[in-house]
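Missing here is one protein chain; the remaining ones are kept as they sit in the complex.
Presenting subunit A:
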Amino acid sequence: MAYEVSIFLENKIGHFERITSVLKEAQINIRSMAINDTANGWGILNLIVNDPKKAKKALSEKGVSVALRKVIALEMRDEAGGLDDLLMEVARAEVNFDNAVGRVITETQKAILILNVDDYAESIKKLKKQGVQIIDDQTVYGTSQ
């Protein structure tokens, strides 16, 4: 199973840079990122990195509120209609997700879609039953390169 790194972040100047500089120092490669903002002056920064556990450790040591969350990575065709087709499949599998981020993996000429789901095990089961291709961790983290 793949993990994303979730970080509590205040919307203040310099706070984002603080996170990225910690990760730079720990030699962590950020593969993709998404910020979930609220209107209340804070948000959650979700990162896909090459080594989630190491990233969490490095951030925790600096006192950052950080958590690893299981995500589901799905393969989609890197062409017109690719995302739409994939989302149709997900809907047919009756899987609910509250956050998604897409990304192209240049080395494989494929695109992946990363989903946050409430019930991880159940969602995996449903997607497999629907025949949706779930991408392995190494491809998500990009550590095979």
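Criterion: a residue touches a chain if its C-beta (ideal position, glycine included) is under 8 Å from a C-beta of that chain, and two chains touch if they have at least 3 such contacts; residues count from 1.
Here, contacts and distances are computed from a predicted model.
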Answering from "Phenylacetate-coenzyme A ligase", "Acetolactate synthase small subunit", "Glutathione-dependent formaldehyde dehydrogenase" or "MFS transporter": the UniProt protein name of the missing subunit is "Phenylacetate-coenzyme A ligase"
Contacting the left-out chain: of A:66, A:95, A:117 or A:140, that is A:66
Of A:44, A:87 or A:100, the residue that touches the missing chain is A:44
Across A:9, A:22 or A:117, the one contacting the chain not displayed is A:9
Contact residues on subunit A toward the hidden chain run 4, 6-10, 15, 36, 38, 40-44, 46, 60, 63-69, 98
